[in-house]
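With one protein chain removed, the remaining protein chains of the complex are shown where they sit.
Entry: chain A
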Amino acid sequence: MSVACKCSGELNSRMDALLEKYRGQPSALIQVLHRAQELYGYLPRKVLQRVAEELDVPLSQVYGVVSFYSFFTIHPKGKHQISVCKGTACYVRGAGQLLDRIKEELGLKPGETTEDGQFSLEVVRCLGACGLGPVITVDEDVHARVRPERLSDILTAYRQ
């Protein structure tokens, strides 16, 4: 599960500036990780190593923070973002089966991206459309009352 790091020169120089500002400040870790993820869209291994080195925090602890908060991801985001609602209403109406089906179809677990870079999957809590559950969103589109057998068609439409 690896997509080539798209760290371009410009991104890296913005990262340099960020690290310059917080050098030697372990307490700035979470803030720096937020900014780094804004820059790259995810947290590449090389970036985490640099954060550890410059902020003077052991890499094991940096990864501890990254793996604790579900907001942070070490996987690059795909072209299309699938969000499955696992709020109470969607959950009781079968969100679990949807996740199983997506795993079957795409080999994806929440937090991961397909190898072709097409899709990323995440679990969200309550999109405020409980009456339409189970709900998934793909990018900006809301799909209501999704049955597992419809998933294949829904996703194919985004492939092209």
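As a convention for this text, a residue touches a chain if its C-beta (ideal position, glycine included) is under 8 Å from a C-beta of that chain, and two chains touch if they have at least 3 such contacts; residues count from 1.
By definition in this document, contacts and distances are computed from a predicted model.
Peer 1: Report the protein name recorded by UniProt for the chain absent from the figure; options are "DmsE family decaheme c-type cytochrome", "Response regulator receiver domain-containing protein", "glutamine--fructose-6-phosphate transaminase (isomerizing)" or "NAD(P)-dependent iron-only hydrogenase catalytic subunit".
Peer 2: Record says "NAD(P)-dependent iron-only hydrogenase catalytic subunit".
Peer 1: Can you work out which residue in A:45, A:125 or A:147 touches the chain that's missing from view?
Peer 2: A:45
Peer 1: Consider the whole complex, including the chain that is not shown, and state which of A:62, A:82, A:98 or A:121 touches that chain.
Peer 2: In the full complex, the listed residue that touches the missing chain is A:62.
Peer 1: In the full complex, which residues of chain A touch the absent chain?
Peer 2: Given the touch definition above, chain A has residues 45, 48-49, 52-53, 58-64, 67-68, 74 touching the missing chain.
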